[in-house]
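After the structure tokens below, expect a handful of questions from me.
Only one protein chain is missing; all other protein chains are in place.
Right after this comes subunit A.
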Amino acid sequence: MSIKTPSVPDTPEVERETIEDRLYTVKYSDSGESHLDVKVEGICEEKCTNYECVNACPADVWRAEEGGVPTIAYENCLECGTCRFACPHGNVEWEYPENGNGVSYKFG
């Protein structure tokens, strides 16, 4: 988006929630090990400059590192699968957390 919606007079202030605020509302049970990985580390280092996994992830799981493999905060994962589709190199290794661990929605 090029410009942000300007505030218009008489528009109420709506609280801006941060990603931390958002993830705080989610119930998880930690499987203890990452269900996400990269398939080949070299692909991230050599071919990837724009971190499309980081842009597309709605849960701040994928975090850009200087010129290398992104770090993966798998504990935040909402299990949407977006990163798997987003990576143009097909380099996301994706499994479901074992035994139903991971996210557990109360509303859905």
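The definition used in the following text is that a residue touches a chain if its C-beta (ideal position, glycine included) is under 8 Å from a C-beta of that chain, and two chains touch if they have at least 3 such contacts; residues count from 1.
The definition used in the following text is that contacts and distances are computed from a predicted model.
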Absent chain [UniProt protein name; select from "Binding-protein-dependent transport systems inner membrane component", "Translation initiation factor 5A", "Dehydrogenase (Flavoprotein)" or "Glycosyltransferase family 2 protein"]: "Dehydrogenase (Flavoprotein)"
Given A:G42, A:G68 or A:G81, the one touching the chain that is not displayed: A:G81
Subunit A, residues in touch with the chain not shown (by the definition above): 1-8, 11-14, 16-17, 19, 21-23, 25-26, 29, 52-60, 78-82, 84-86, 88, 90, 94-100, 102-108
